[in-house]
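Can you read through this structure? Questions will come right after.
One chain of protein is taken out of this complex; the other chains stay put.
Naming follows writing order (A and B), and every chain is counted from residue 1.
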Amino acid sequence: MPEPRIHGREFVRTFFTTPTAEKGVEDSAKKLRKAIELRGMQAPDVWVPDNEDATAPNMRDEGAQNIAEVVAEGGAEFPGEIHPRVVWHRNDPEARYKGLQHMLEIADPDKGAVENIDGFVIPEVGDIDDWKKADEFITIVENEYGLEEGSLNMSVIIESGQAELAMGELRDEMGKPTNNLERLFLLVDGEVDYTKDMRAITPTGALPEWKELRHNTSRGASAAGLIAVDGPYDDIRDVDGYRQRITENSAMGMNGIWSLTPGQVEVANKEPLPPQEGSWLIDADGREVELTDEGDVQVYEGDRVSLEETDDGYVLTVGNDEQTLDEDELKQELVDLTSYVPSMDDIVDSMEEFEAAKEAGKGAIAMTRATTVRIDGVEVDIQSDRMWDEATYQALMTPVKLFKDVYENRPDQHEELAELYSEDVVERAMEVGE
Amino acid sequence: MPEPRIHGREFVRTFFTTPTAEKGVEDSAKKLRKAIELRGMQAPDVWVPDNEDATAPNMRDEGAQNIAEVVAEGGAEFPGEIHPRVVWHRNDPEARYKGLQHMLEIADPDKGAVENIDGFVIPEVGDIDDWKKADEFITIVENEYGLEEGSLNMSVIIESGQAELAMGELRDEMGKPTNNLERLFLLVDGEVDYTKDMRAITPTGALPEWKELRHNTSRGASAAGLIAVDGPYDDIRDVDGYRQRITENSAMGMNGIWSLTPGQVEVANKEPLPPQEGSWLIDADGREVELTDEGDVQVYEGDRVSLEETDDGYVLTVGNDEQTLDEDELKQELVDLTSYVPSMDDIVDSMEEFEAAKEAGKGAIAMTRATTVRIDGVEVDIQSDRMWDEATYQALMTPVKLFKDVYENRPDQHEELAELYSEDVVERAMEVGE
Partner (left out) sequence: MPEPRIHGREFVRTFFTTPTAEKGVEDSAKKLRKAIELRGMQAPDVWVPDNEDATAPNMRDEGAQNIAEVVAEGGAEFPGEIHPRVVWHRNDPEARYKGLQHMLEIADPDKGAVENIDGFVIPEVGDIDDWKKADEFITIVENEYGLEEGSLNMSVIIESGQAELAMGELRDEMGKPTNNLERLFLLVDGEVDYTKDMRAITPTGALPEWKELRHNTSRGASAAGLIAVDGPYDDIRDVDGYRQRITENSAMGMNGIWSLTPGQVEVANKEPLPPQEGSWLIDADGREVELTDEGDVQVYEGDRVSLEETDDGYVLTVGNDEQTLDEDELKQELVDLTSYVPSMDDIVDSMEEFEAAKEAGKGAIAMTRATTVRIDGVEVDIQSDRMWDEATYQALMTPVKLFKDVYENRPDQHEELAELYSEDVVERAMEVGE
């Protein structure tokens, strides 16, 4: 009984923005032309020709024309969805009217782009009545051009306290006869403008983490059948930081993120997928360190954790903390310190094991993880159990569902997926839970 | 002016679930029969015969019969409240209708159980209109069997973003003429299904912490006069982790927790009560360590903090940080590093002291904590004050109120409470604040 999603994509990993028009270059649409050629892991799930912040104000009329032209030419072959961002502001009717004009320009059937435009992205929305104004303009565009009402999606950038609160009202508002808010698709956080709107100050000017905003966006998406996407990660060279942000977001149920470059797209397309190889981690005095896989044994090679066998038992030292332990205590301590990151293969194995147990009439089974850990030459066998019931099975199915959604919607990534995993694993993943 | 609670219990420490029917054993109701015999600290405040996730789908009809039979036999003697969980799902009318049928089965007066059924637990609720559907079915059950409307409580499992949002609307909805939502009792988090509903992914498959959910559940309970309960803690052997979760929950105002075993019930029944003995803690480089009580002196015996007296003053080392301090600076530093966990006796003393000051016409008084700390043989007298006013007094009364609620509602625990505390402390605690 999953919540029904109302759109083709169940998941969106990547939201990639491109300036629509640049001054002082021969072809003002050059960046758009380059972006629409992206394929495979470098192509985003959602591509956003950005006729708002990424484009200078006085270039936006030209930008709207560029979008229509470039999408008319290359949109049919683009492997992701296309959702241009137009101008909008809850406090500025001029910006809103300009947004309508740009949507009319982009969606004009005479330009030949509209069949490959999946929707529009509306920034700077305010309370729910402001969202309805944008929805109404899209309805007008649809009506003007003979498109079905609701056929163009609407995604919003959450970058104000008002919009954060509005996400709590979506279930009450979507489905009312006087709007078409069922067209809603993505809820995208915009942390820089949100910081301005909240009037937050940090000593270094760094962005606050805004964990509550991200939780509320993820929850809003969950409650209304939409998809949550995090905002831009400015430090483009910091790939580790970007990965870490994606992992943190996923743990909140926010499975997509903004990408500013094809390099970021590639990272963010791959990161949410389960790894090819499982790995053991150890909490080495506050830092997660991967153990070295030597086949049957997992080896800790750092110097933050040390282990010595003595006449009475063992001495385990983590950072500055020394503990004298007997064998059982040592095993328990190592179970607590270690964790296992399952591979796609492992996940599918577990799913199949639980399904078999269910067929055999069991409601809950214990899943066992066992290995041998070696620290400073001392080897210890450890083992832990986890009880799985239907809810555990469902909850741990999410990464598999994400994989299936990608596989079904992005044929251009099949080759890279088959390289990442073996053909066999891909096949089993596509079948499990069906 | 506390918020009025609308039910007999002001606090619920423990919510213990038991499968209702198992296949392939002689007596399918064996676990129910065993659970209803629990007494004292092993008996929960709320017992939940679980005719949903803990019981295999094809055993649930028999489970409903088992509940009626077992509660008819042993319900009158059971010291806690009894709230069976029935099937329900916001997206599945079949599950909802099945839930109605099971409630009709369990509450049928001919079965003899209903006078000891305090209410029902409804899982997988969605938005507030979905809660009303469940409420309506309970009204129908009451009406069918000549019970007073609202006499059966309703507790819900919060395991979706929709339900999390619905908790913000309870004050607007309870008391409306077309529902009986005043029957609401517990708001119980269900983190595994919530993780599924939010589509959250963690690398190891571990549950996210969901702090915002727990805050919002506690707040929802506070605003609507209900009681907040945290979800199951899967790692049954990890007693320290379970205790820590309870402490963390209490700091959010979530004073109850799910228990999966009588052992967990015992831990969770005792943990929220103030300790018998007070203790001093020191923050030893990021870790809270208890000082050893040697009567007049509190001794630090580890090696994360060291102290040396020199010709010019003192050298205090915490982890890798060495500070040279004069006596006043040292005292201040130790005041900052230490804290005191008051015993029940201490709490009652402070309450009485403030009450006496109030009678003498003072609005605020300074409460002093003083002791001597010994580190590496060097003794230092430290002292700190805290201003108490009426609000402080009220806020710190919560653990005493919890104790009173337990004492009044759980005579079967009197003996164990008298063993934990002295008779004298129990008596004073029952009188303070009255």
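Going forward, a residue touches a chain if its C-beta (ideal position, glycine included) is under 8 Å from a C-beta of that chain, and two chains touch if they have at least 3 such contacts.
Here the structure is a predicted model, which means the values were calculated and not measured.
Determine which one of B:122, B:184 or B:402 touches the chain that has been left out.
Reading the full complex, the residue touching the unseen chain is B:402.
With respect to the chain omitted from the figure, which of A:108, A:127 or A:283 is a touching residue?
That would be A:127, which touches the missing chain.
For the chain left out of this view, which of A:40, A:79, A:161 or A:278 touches it?
A:161
For the chain left off this view, which of A:178, A:202, A:310 or A:368 is in contact with it?
Within the whole complex, the residue contacting the unshown chain is A:202.
What does the interface between chain B and the hidden chain look like in terms of residue numbers?
1-4, 11, 168, 171, 211-212, 215-216, 218-223, 247, 250-253, 255, 272, 281, 320-321, 336, 339-342, 361-363, 386-387, 389-392, 394-399, 401-402
Contacts of chain A with the missing chain: which residues?
Against the missing chain, chain A presents residues 23, 53-56, 58, 89-92, 95, 124, 127, 160-162, 164-165, 168, 190, 192-193, 195-206, 208, 212, 234, 238, 285, 303-304, 319.
Rule of thumb we're sticking to: only the chains that are shown with their structure count from here on.
Could you please state the distance in Å, as a whole number, between where the Cα atoms of chain A are centred and where those of chain B are centred?
The computed centroid separation for chain A versus chain B comes out at 34 Å.
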